[in-house]
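One structure is given here, and the rest of the page talks about it.
Apart from one protein chain that is not included, each protein chain of the complex appears where it belongs.
Up next is chain A:
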Amino acid sequence: MKGASGVGVGARARSGLASKGPWWALIAAFPFVAVLTTVVLVYVAVADRLPEPLATHFATGGRADGYGTAQDLLTLVPALLLISGAVFGALLQVRAFRPATPWLIAGGFATAAGIGYPSCLTLFLNDGVADASTVRLPLWQLPVALVVALAAGALGRLLAGAPPRQPDPASGGAPRLDLPAGTTAGWSHTVSSPLMAVLGVVLFGAGLAAGVLGAWPATLILTLAAALVLPFASVRVTVDRRGLTVAPALLPSRLRIRRVPLDRIKQATGRPIAALAEYGGWGYRIRPGGSGLILRSGDGIVVTLTGGRTFAVTVDDAATAAALLNTYADRARSQQGG
């Protein structure tokens, strides 16, 4: 197995594009940056205990049959990542999100992992070995490498989300709520997500377990992840004279997930939302045409913003909320217009 990870240069080239490109350019660039960082970190961790030269290539029997210096490895890996990153960057054509884009992003993830895993493995196999010719590559590592690459590809595909959907056909006008002048109304509803609750608890549990085992960095990361996921387990959606507010239901109301003020709202509709087909999954989803807090499939408020993007949130009784939002947006507009 060739030990080479080429993530570095590619990543830099890609992130240059990403700074001006859309959100998904960042996702596409991420695996290359992450893999380069990982390989460098692994190298730093084992650098003192590496033989010179390293075993870098293995025959089918698992015996080392090719050698190189750590310097070679650290040149080859970034070079491979640069080249593959550039190829995917060229294929992606950052300007437009096309149906193929999620698959290209998935390919980038798989490629970066396919470069990174063998690189790290090579370093680990050589770790603490005096004579590189004694290094063996267990045969079962080959399927593991494949699985790692496939899993990374699947992760990339999930993060990239579904292909863009066609803009909604005019969804039957926007209803208004009958609200006499002078009357104030507020709409409020909670939506809970067992998925997020379970995920949060599992992450937190894993963090505790890691803490017991003494893996403090893992504890920190897992607890942080749990803290990010748990607020989404139950969310309160409010529509009132200030606009649309989405906030964690079980935390002080000062913490908000998102607020859309009235003057940014062009139109609101209540309609069924398909989480997987329209938003490519659950959670806070950011798509080419807009974003949304999608905790389940079904009834949801879809707000078209003045810039043309949309913000959606899945919640029961969305039609009432949308009608009230439209009514208030009308009021805000008539006040502004004089």
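Definition applied: contacts are C-beta pairs under 8 Å (C-beta built on N, C-alpha and C of every residue); 3 or more make two chains touch, one makes a residue touch a chain; residues count from 1.
Quick note on the criterion: contacts and distances are computed from a predicted model.
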item	value
Record-based protein name (UniProt) of the chain missing from this complex, from "NADH dehydrogenase (Quinone)", "3-isopropylmalate dehydratase large subunit", "ABC transporter substrate-binding protein" or "GntR family transcriptional regulator"	"GntR family transcriptional regulator"
Residue of A:138, A:186 or A:205 touching the missing chain in the full complex	A:186
Option from A:157, A:236 or A:264 whose C-beta touches the chain left out	A:236
Listed residues A:37, A:75, A:267 or A:320, member touching the removed chain	A:320
Those residues of chain A which, in the complete complex, touch the missing chain	177, 179-180, 182-190, 236, 238, 240-242, 249, 253, 317, 320, 324
